[in-house]
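Handing you this structure, nothing more for now.
Right, subunit A next:
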Amino acid sequence: MMEIGLNHYLVLSTILFTIGLVGVMRRKNLLLLFFATEILLNAVNVAFAAISHYYGDLTGQMFAFFVIAIAASELAVGLGLLILWHKRHGSIDLDTMTSMRG
Partner candidate 1 sequence: MLSPVNVSLESLNLMTLAPMIIPIVGALLILIIDIFKGGLDKTLYVMISILFLLLDFIALLNAGGVFAKDGIMLGVFDVMLIDGLAILSQYIIVGASIFFIALALSKKIFHEYSYPEFFALFLFMISGFQFMVASDNLILIFVGLETASLALYTLIALHNRDKSFEAAVKYFTMGALAAGLYSFGSMVFYALTGSIEINQIATVLAANEYADIGYVLVAVVFMLASFGFKLSLVPFHTWTPDVYEGSSAAMAGYMSIVPKIAAFVVAMRLFEFLIHSNVVWLEVVLYAMVVITMTAANIWALVQSDVKRMLAYSSISHAGFVMAAILIGTTQSNSALFLYWILFSFTNLGSFTMLWMSRQKELPGYQKSDHSFEKFSGMIKTSPIAAVVMAIFMLSLAGLPPFALFWGKIYMISSAVTGGYTVLALIMALNSAIAGYYYIKLIVFMFMKEPVVDSNGEVYVGNATTATKAIVGFSLIGTIFAFVALNPILEFVTTYVYNSGY
Partner candidate 2 sequence: MLDHILSILIFFPMVAGIFGFMVHKDSMRAYGVAVGVIEFSLSLWLWFAFDNNVSGMQFMEHLPLVPAFGINYILGVDGISLFIIILAAFFTMIGIASLPDTKDVKNMIITLLFLQMTMIGVFAALDAIVFYVFWELSLVPMLYIIGAWGGPRRIYASIKFFLYTFTGSLVMLVGMLFMAYFFYQATGTWSFAILDWYRLILPESFQLWLFAAFFVGFAIKVPMFPFHTWLPYAHGQAPTIGSVILAAILLKMGTYAFIRFSLPLFPDASVYFMYPIAIIAIIMIIYTAMVAYAQKDVKQVVAYSSVSHMGVIVLGTFALNVEGISGSVFLMLAHGVVSGALFLLVGVIYERRHTKMMDQFGGLAKVMPRYATIFGLMMMASVGMPLTINFVGEFLSLLGFYQQSHILTLLAGIAIIVGAIYMLAAYKKMFFGEVTIEENRNLPDVNKRELLALIPLAMITIWLGIYPKPVLGPINNSAEAVVQLMHNKATSEEAKLRIPNVSGVVISKTSMKEGH
């Protein structure tokens, strides 16, 4: 029965973060794209929590809280935009938004 240490948390968060990045790159659907970005942020939160426990001070957790808050507000704005776009184009596929190029 092995002891779960800081590194495991960090590795986990890194993995999550990587997943998020992949998602960001792969996803063509706006909504899923937002999920991906959320994964990014939450990956970081895991790490923060772990580290702050490791150091035994609360700064990290504070940071985590702020990240959560910001993530929430971001999502709010994001969804707003998403809905607007959907209203106009009836689609939330990234490939529909390429009117500007070059």
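Regarding candidate selection, all candidates are chains of the complex that A comes from, given by their letters.
The rule is simple: a residue touches a chain if its C-beta (ideal position, glycine included) is under 8 Å from a C-beta of that chain, and two chains touch if they have at least 3 such contacts; residues count from 1.
Quick caveat, the model's predicted, so the values are computed rather than measured.
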| item | value |
| --- | --- |
| In-complex contact of subunit A, chosen from 1 or 2 | 1 |
| For the subunit A and candidate 1 complex, residues of the former touching the latter | 10, 13, 17, 20, 24, 30, 33-34, 37, 40-41, 43-44, 47-48, 51-52, 55, 57, 59-60, 62-63, 66-67, 70, 73-74, 77-78, 80-82, 84-85, 88, 97, 99-100, 102 |
